[in-house]
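Here the complex is missing one protein chain, while the rest keep their positions.
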Amino acid sequence: MNAEPIDRELVPDEEAVADAAAAEDRRLLERTWKYASGLRGWFAEVDHSKIGVRYIVTALIFFALGGIEALMMRVQLARPENRFLGPDLYNQVFTTHGSTMMFLFAVPMMLGLAVYLVPLMVGTRNLAFPRLNAFSYYIYLIGGLFLYTAFFLNTGPDAGWFAYVPLSGPQFSPGKRVDVWAQMITFTEISSLAVALNLITTIFKQRAPGMSLNRIPLYVWAMLVTSFMVVFAMPAVMLSSLMLALDRLIDTHFFNPAAGGDALLWQHLFWFFGHPEVYIIFIPATGIVSSILAPFTRREVFGYMPLVLSLVATGFIGFGLWVHHMFATGLPQLGASFFTAASIMIAIPTGTQIFCWIATLWGGHLRFKTPLLYVLGFLFTFVIGGLTGVMLAAVPLNLQVHDTFFVVAHFHYVLIGGAVFPLLGGLFYWYPKITGRMLSETWGKISFGLVFVGFQVTFFPQHILGLEGMPRRVYTYLPGTGWGSLNLLSTVGAFILGLGVLVYVLNGLVSLRRGEPAGNDPWGSDTLEWSVSSPPPPYNFQFLPTVSGRSPRWLWHDQHPVITGLRSDRREFLITNLMDAEPDHRQVSPGPTLWPFILSLGVGVTFIVGIFTPWGLPIGAVPVTIALIAWFWPRGDQGHKLLKEKS
Amino acid sequence: MKRPPSIDVSELPTTAFGQRDPLWWGVTGVMCIEGTMFALMAASYFYLRGGAYVWPPPGVLHPGLGITTLNLAILVLSIVPMHLAAQAAEREDLPKIRLWLAVSTVLFVAFLSIRISIMAHLTFRWDSHAYGSLVWVTVGLHTLHVLTGIVENLMFITVLTRGPVEDKLMDDLRLNSMYWYFVVACWVLFYCIFYLDPGLLGTRGV
Partner (left out) sequence: MNAGMNAGMNGIHWIGRHSALHAHGIEAARIGHLWWLMFWVCSTVFVLVMAATGFAITRRPDSTGLPGPVAPRSRLWMTRVVAGAVGLTIVTLFVLLFASVATGRAVASLGAPSAVVIKVTGHQWWWEVEYQDPQPSHIVRTANEIHIPAGRPVLIRLASNDVIHSFWVPSLHGKRDLIPGHDSQLWIEADRPGTYRGFCAEFCGHQHAHMGLLIIADRPDRYAAWYAAQLQTPPPPASPLEQRGRQVVEAAPCALCHTIGGTTASGSLGPDLTHLASRRTLAAATLPNTAANLGAWIVDPQAAKPGNQMPANSLAPGDLQAVVAYLESLR
């Protein structure tokens, strides 16, 4: 294998274009894979990059809404006994903030980015199930719109994003607020589960020839582990939110202690999902960190195998931690010790990853562009969050700081520092690929500075507030507690952070028109998405690439083989085998169709009517069944061998 | 400049069975998701049972092992025609597939009818107590799966009758059978929990 790096001009994709036959083939491909157009086309689109961008934009809008809610809370808490938000509105705002950030921003953002990137990174033309992908997006969108419609109608959920029973049960939360929450959860879970299946299948079966398991980019590994965690964690919250909805709607008694139910059952089910959820958000971020490090250090990320094993280990251990959210419920000592041990041990794979990244920095030729700055900000912030996490795993200390602002500080260090910083860095890094233009580096650095400083000023004081006795989820506090000045400081920080995000977003909007054209590969990156034009063509690769190492683009040379023989007159793509990605067979990918959208409407009707009456199920079953049958009805137009003609 | 060497894949087939087919992974994933959900339902059952003084609650009269076991037998028996349909799909023998799908659909419907009669005669409802909630909701969720199986089979029978039928459909048919085995297995689990467990271990006294 020739490991000499090569000039960009020799990339096979571009060279092949010179050939007239190739140009003709390309025209054919463009016609076959053309994006659907018009309003109808918008709802019929099944292309992963189009839908991925929709995911990213939608998630960013929800991020902005969640951020505005955060600022409202910070204003309310800026001084004691403030009257900016009353308790009723405050409870809706903090519940909607948490639910938005977890279910409508973080998870869909991470999955949506993967919807965009994974097919490009593994070298295929679309996700394995393009129509399912479209369905996932619509069902997510419906869930988000539903929550915010309810919020603006003063029916926003107000029992916390964790919705503990009995507070969220029929007796203590009459009205429809909690039902809105439960159904929104169901929508976003269905969406995430569908994306997870899509990603797993795409990563397992559609990798470019030569991309054996030990050559998969670290980002793709991260998404694979994340997808498996989604598959096994999300059913828990689907089941528990179903039980909650039924307790509220048809008087079942799952959580009613007076009739044999148990309030703690909710907590077990919820945290069995809720803790892996944190890793579902964090693990994709580790993949982004690795993706950014390689081009900006000019080195392969150090320790591929330890990093992959750490991801897998995190995925497994992540399911053994849920009880550390429940130490204060009074568990038997032995059980609590087990969960302490598991919670502390997850620091081992996390530490391993951090050491590998630092080693990469040490061995690299650094270029201090904005994405790398976000990675450095991530290291600083996430290490603090990880260490306070170790503290929280200790039962006695947990009993003091659990449900206080110390925990609020901890998980914002982990989720903003650990996931949002890499995400902002990653969006900066992939923005040229998605839009074809560069972001302003100057404004990028300014926004990083504001975000980093604003974040620390907002959340560091909250550690101290928690130790000084300030509980979470309070809409106000007494003046005599002495918490006023640190809270004011935190509020000031929140506005600096908000300004930083605003600068970042404006940079993104302005650069859409004004940015420098990016070219295929502005950063000199190693992974396959940078070998195609920016933005990529609808078919991604004219000739599917082959891969000969972990940093495929740094290993390419003029005799690097490509794949030919896929038909261009229909949406063909290559299926490879699981372990070694050897070519196995060809399949035809479905084109634009409205049925996924219609199905998502049917599911939406089922759940939304289901809030008011159990008849939602039979009412919704009709459109759902029709849409499903129409979706799967074989049309015989995909060029397969016909066993029987249409009669 | 020379053109890069190429690997020609035009001779590769366009269908594949089993793990080679992406759809197999999709269906397996769905089974993982739903299997986890049913497993957590069972875990919830044992969690609530562990916290109860009397289990099942007083006043719960079971329909008897006879009828429930008979119904389970019908469900398990339906695996046979589903398996034969899958085998016929492998041979691309369309009339046989249709025949076996029809036989299994009749068995599904029989199972569902007996289930409705069993549930109608229960001495408790979903709103009687947590035990009732567990039983009714589990049965409800499982019934949704059986109904899906019936609709799918009817759809396949219609497609096989009217055409067009592509070779790709043969793979879908095999996956349809695979999913059905999963639906049956889920009920075997809950049959043991709901009917065998109280019968064998007796109720726990106060």
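For clarity, chains are labelled A and B in written order, and residue numbers in each chain start from 1.
The criterion applied here is as follows: contacts are C-beta pairs under 8 Å (C-beta built on N, C-alpha and C of every residue); 3 or more make two chains touch, one makes a residue touch a chain.
Owing to the predicted nature of the structure, the values given are computational and were not obtained by experimental measurement.
For the chain excluded from display, the touched partners among the shown chains of the whole complex are A.
The missing chain, though absent from the display, is touched by one residue of A:Ile250, A:Ala359 or A:Ile626; that residue is A:Ala359.
Annotation: of A:Leu224, A:Leu246, A:Ala393 or A:Leu643, A:Ala393 touches the absent chain (contact as defined above).
For the chain left out of this panel, the touching residue among A:Gly41, A:Pro80, A:Gly449 or A:Pro537 is A:Pro80.
The hidden chain makes contact, of the residues A:Lys176, A:Lys445, A:Arg472 or A:His585, with A:Arg472. Remark: the residues of chain A touching the chain excluded from display are 3, 5, 80-81, 86-88, 91, 159-160, 164, 166-167, 171-172, 257-258, 262-264, 294-295, 298-300, 302-303, 306, 328-330, 333, 336-337, 340-341, 344-345, 347-348, 351-352, 354-356, 358-359, 361-366, 376, 379-380, 383-384, 387-388, 390-391, 393-404, 467-469, 471-481, 524, 526, 551, 554.
FYI, only the chains that are shown with their structure count from here on.
Rounded to whole angstrom, the centroid-to-centroid distance between chain A and chain B, based on C-alpha atoms, equals 31 Å. In the complex of the two chains, the chain A residues touching chain B come out as 10, 12, 15-16, 18-19, 128-129, 132, 193, 196-197, 200-202, 204-206, 209, 231-232, 234-236, 238-239, 242-243, 246-247, 250-254, 256, 259-262, 265, 268-269, 272, 543, 546, 558-567, 574-575, 577-578, 583-588, 625, 629, 632-636, 638-647.
Every residue of chain B that touches chain A in the complex is listed here, in rising order: 1-16, 19-22, 25-26, 29-30, 32-34, 36-37, 40-41, 44, 47-48, 51-52, 57, 92, 94, 126-134, 136-137, 151, 155, 159-170, 172.
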